[in-house]
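Just dropping this structure here.
With one protein chain removed, the remaining protein chains of the complex are shown where they sit.
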Amino acid sequence: MDTSAIMGALWIIISGILVFFMQAGFTLVEVGFTRSKNAGNIIMKNLMDLIVGSIGFWAIGYTVMYGESIGGFIGTPSLFYSEGADMYNLFFQTVFAATAATIVSGAVAGRTKFTTYIIFSFIVTVVIYPISGHWQWQGDGWLTKLGFIDFAGSAIVHSVGGWAALIGAMLVGPRIGKYKDGISQAIPGHNIVFGALGVLILWLGWFGFNGGSQLAFGSEEDVIAVGNILINTNLAAAAGAAAALFYTWLRYGQPDISMTLNGALAGLVTITAGCANVSAGSAAIMGVIGGVLVVIAITFIDEKLKIDDPVGAVSVHGVCGTLGTILVGVFATEGGLINGGGASLLGVQVIGALAYAGWALATAFIVFSILKATVGLRVSEKEEIEGLDKAEHGIGVYND
Amino acid sequence: MDTSAIMGALWIIISGILVFFMQAGFTLVEVGFTRSKNAGNIIMKNLMDLIVGSIGFWAIGYTVMYGESIGGFIGTPSLFYSEGADMYNLFFQTVFAATAATIVSGAVAGRTKFTTYIIFSFIVTVVIYPISGHWQWQGDGWLTKLGFIDFAGSAIVHSVGGWAALIGAMLVGPRIGKYKDGISQAIPGHNIVFGALGVLILWLGWFGFNGGSQLAFGSEEDVIAVGNILINTNLAAAAGAAAALFYTWLRYGQPDISMTLNGALAGLVTITAGCANVSAGSAAIMGVIGGVLVVIAITFIDEKLKIDDPVGAVSVHGVCGTLGTILVGVFATEGGLINGGGASLLGVQVIGALAYAGWALATAFIVFSILKATVGLRVSEKEEIEGLDKAEHGIGVYND
Amino acid sequence: MDTSAIMGALWIIISGILVFFMQAGFTLVEVGFTRSKNAGNIIMKNLMDLIVGSIGFWAIGYTVMYGESIGGFIGTPSLFYSEGADMYNLFFQTVFAATAATIVSGAVAGRTKFTTYIIFSFIVTVVIYPISGHWQWQGDGWLTKLGFIDFAGSAIVHSVGGWAALIGAMLVGPRIGKYKDGISQAIPGHNIVFGALGVLILWLGWFGFNGGSQLAFGSEEDVIAVGNILINTNLAAAAGAAAALFYTWLRYGQPDISMTLNGALAGLVTITAGCANVSAGSAAIMGVIGGVLVVIAITFIDEKLKIDDPVGAVSVHGVCGTLGTILVGVFATEGGLINGGGASLLGVQVIGALAYAGWALATAFIVFSILKATVGLRVSEKEEIEGLDKAEHGIGVYND
Amino acid sequence: MKKIEAIIRKSKFSEVKEALHEVGVNFFSYWDVTGLGNEKVGKVYRGVSFSTNDIQRRHLSIIVNDDFEQITLDTLLKTASTGEVGDGKIFVSDILETYRIRTGEKGGETLK
Amino acid sequence: MKKIEAIIRKSKFSEVKEALHEVGVNFFSYWDVTGLGNEKVGKVYRGVSFSTNDIQRRHLSIIVNDDFEQITLDTLLKTASTGEVGDGKIFVSDILETYRIRTGEKGGETLK
Partner (left out) sequence: MKKIEAIIRKSKFSEVKEALHEVGVNFFSYWDVTGLGNEKVGKVYRGVSFSTNDIQRRHLSIIVNDDFEQITLDTLLKTASTGEVGDGKIFVSDILETYRIRTGEKGGETLK
């Protein structure tokens, strides 16, 4: 291992630590955007994602993803990965896997059975997500071969999590009181300060998420690449937040706090696929598109589809993940439509985006349907009204 | 780019990420030290600083600061910076710029119009702060030539932000109920736990702020320098907190929590200018001076000047920023008064400190005056009493 | 200093910054697990630990620990350490020292005099902890010579802090109302969201705590070592949380949130001694043992010993610290019992674990006894009932 | 005029509110109280199981004209009840006078 | 003795408090309640606009001797009003007896 490789390992480790911290961000956003009576349950679900992700990905998930390719579709699984010299990569990949699993929890918050959730989280970590990753990041995946670009995982991590969340939220059904006579009711989050802190932590972690995906830091090219990635990431987040802020101001007469926070996340998800392949200007524009679209999508899913997603996970991760993946075909410096690259990359990006959406929707549908028929998805009405904390964990999180 | 340079870039990037996190720290301190009815508005203002800082500094601010010097006073501006190999520096400088802008928001919390604030924040980011930076950090600035030392920005970042905050707080006027018959009333912060977490996050970020300002990590000198900087930073913070704790204990009979938290920040601001130029012992003493002075300054501004600064931003950043800048002339290992260096460095430091204070006071006064005469500075009395969250953003941040 | 050494310094600095952040984690856990009326006091105690740790360890503690060995028992003290080229190590060691001091504060929360606490914290930082460290980490300590393994401080940092906490909690006595007719009463923590955020921050910081203890990052061996350490750390934390979750589920019929959070910390403490010496599988098993034991220990100390430890500090740090130290003798890849290494390492580990427990118990007993006889340990009944915030700091942390 | 104080389960509140609305009782104030009564709830915190009868309840204070008393009571009794111990209580007392702050007017009209 | 319960706008509280103080009504207790009345407030949360008449109010409970009733009412009516819907209500009822816990004494003297 030469100095370059060691420096690369250092960067990957630091990035992994930053990505790990995103767990705290997700937890805070989900806790803050929902009601106080379920806060403890959300904490437990997020912890569970981290537990299952950490153990499951090491136990088998990592090789499902990075094992020798079986037909470009799945890696050859083996148990309890133990390649010493590769452990820092396992670490980095583990925290990614935990992220994918965590996305679902926000969308099904406030009414889902804890046991059911644990099982689903496990399946995401060891089957759904690693296979997604294999298609592109393992190197011999079928999408890699098509020339598909998803640098840090708009499609692989976020859209997969987001579309699985859609199925979850749909099959679990809306929270009691969310729709009255078919009209969506506001159920305000109980602590938007937690939500804001969560978003800032996620934004922070994203520098590791996108920057670390360079997977190297040993040459001038790496420095240039990572520098660009960080600027693109930051610009897209800022532009996404700004877009959501001004768009809600225009549309509702007031800048909406929680939507603005979602806008920042939307910008981050949107830029993730192409953060290493677009210019700073494009990143800002992509952020704006994501920030506006997320507001439209949240309202559409809430009011038209009548699917209850308390934190906007489907819109942020699913919609913007798919959006960002496709936009690479438009904005990529090399091969992007507006940079004279023609439509071929765009075509590939659309194929990839659809493949991931389809994969996530289909597998999540199967799993949630089986769970529905067996263990059941929802807590009882009484437990839901009383709050999951008291019902499932014995006591609330806020006391005197 | 050789290994040293790459390692330097890595350190700058990591430091930048740490400095970014200070945004969360500022938000929490400001939220925690003010009333709950305005928490959402504070979140939005801090987000706006980050948005405006990220976009504005890339769009133009960076070149205003680092562009080719026009008379040592301002850089040659150019739009949409895109020097690939320098993007990591842009990132580091962007998060600094966002810090400068954010300082003001705490001082004017609870009564300022959101639109007005956005405009001011933008002007700080693209005009006031970059010009400040140019004088010293660009290399050809007039203060650089004088031999002025402001290693990480006590004057350039903090005092500029702090003195602008003074003008803001003065022109906006005190919150309703802050002064009764000319006597200052306590308006306790609504969540000092958030305040404390914010301070610890700021303290954390400051290791990047000061440490990263070494702008290199490729040689033994760098290791020594950064090691010293971190120790100095940490000692000054600890000493500042200790000083404020014991001083308030003596003065008021009880160790004051929020003042102690301000004391830590005071120590950090005080050491920022000289963190690479003084010994550990001097750093501790400087922290003590800062920690005591901040308490005196807060009380003076509050009770004598009757300017309402809910979080103590003027005292922490303005007063201690100026203090720290001047104290470099006293404590610098090379050239400092007490180390036998005579008064010449001290003279230069005083000139620089005054220049930045004057610059910030003057420009902020002009901008806030224009804003007052045009868009207006304050929300209506009704909105203020009801709270900015409901009035400007439709809903409070705390719900059930 | 060659490139390897510089990279090592970079890693140590980054790790130190991560460990610093653990202060925020401890503060949040302690605040969240106790009642709101004492939150400010806990913040102040934790700040005080950081202050005293930062100043005291530089002023003298570091040399007590790392100074030339006097009989393998204590370093030769000297005042105000100022070896420029070693400052980054001082930084790393300082944040460790602050951690040790902080452990006690949670166990004695809600009834201890602030002055008394400050004095004790100081003695931990400059005497008790540095001598602990000297025995093993200085290189010439008597335990080093025995071949004792405590890579990152299960015994040296955590068990010393935890057993001192036991004495503190015992001598200070339970909070009013904690035992009624000899039966333990629940006094629920006031904000478990803070607790959960605190645990995630601690988990994050632990990557620096354990990873940084490699004290190098310049070769392939270092990359392998640190990679393994991070995976072990993460697996043990996840396994500890999982074990506590399922064990409380079985035992009490409901997964207990705060116990699960303690379980994660238990896993982390347990793996700290052997994180560089065991396989991933062993780390997971050790985490499980720690996670179950911590629940048993908390209940035992609470209900049988009737010692009131609001946050479980004794169980997490004392019990699991000792456990983890001993388990190295069982699971170490080289020398561990189950890996065919015989019982000799195990014997050494037991000796070391007992030595640290004895040292902490004895010194803490002496110091707390003297303090009890002089300044006194407890606040008055009236102050305790009213809450320490109002009584000792003039105002509560939560307002409107 | 009467003051009707009802202490009900929090989980029943939205149902009660709607039912009151339907019978024309639109004006009232409410806040959360802790109630001690017959109901006991078992909880576990950090391994300590305890049973408490300090239970969160919602307290409604409804001032009505005498002709509305009965319908208010009936509605409350019907919609707030689950049949399990802990459904709560209703207390009726006399109100001598009421004022509408906005207009200064007094008497039964202010309750309409 | 009378109990005067006033449900007022939170934003009017400090004004009311001072005015009461000036007329010698220094003793009372208050807490926050949610009020349902004529006033409706429009809000937007995540794109869902909704209008609610669950509005935060402050509830004052003032026990006074009969000779203080009128001045208390007058002060409340004057200072708590803005003239807009939602200013709140005042309810007066009878108090049979009062006790000062500290001394155990009872009767009107305890209110002075």
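Letters A, B, C, D and E mark the chains as written, and numbering starts fresh at 1 in each.
Throughout what follows, contacts are C-beta pairs under 8 Å (C-beta built on N, C-alpha and C of every residue); 3 or more make two chains touch, one makes a residue touch a chain.
Just so you know, these numbers come straight off a predicted model, no measurement behind them.
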Chains in view touching the one left out: B, C, D, E
Residue in contact with the excluded chain [from D:Leu20, D:Val64, D:Ala80 or D:Leu111]: D:Ala80
Omitted-chain contact residue, chosen from D:Lys2, D:Lys43 or D:Lys106: D:Lys2
Residues in chain B touching the chain absent from view: 184-186, 188, 248, 251-254, 256, 258-259, 295, 298-299, 302-303, 312
Touch list for chain E against the chain that is not drawn: 3, 17, 26-31, 61, 63, 93-102, 104, 110
Positions on chain C where the hidden chain makes contact: 177, 382, 385-386, 390, 394-395
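Simple rule for what comes next: only the chains that are shown with their structure count from here on.
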Co-neighbours of chain B and chain A - touch as defined: C, E
Shared interface numbering between chain C and chain B [over half = same, under half = different]: different
Chain A and chain E, separation of their C-alpha mean positions in angstrom: 50
Length of the line joining the C-alpha centres of chain B and chain C, rounded to whole Å: 34
Junction residues of chain E, two or more chains touched: 43-45
Per-residue overlap in chain A, given as positions that touch at least 2 other chains: 3, 7, 10, 14, 188, 191, 252, 254, 256, 394-395
Contacting chain pairs - touch in the sense defined above: A-B, A-C, A-D, A-E, B-C, B-E, C-D, D-E
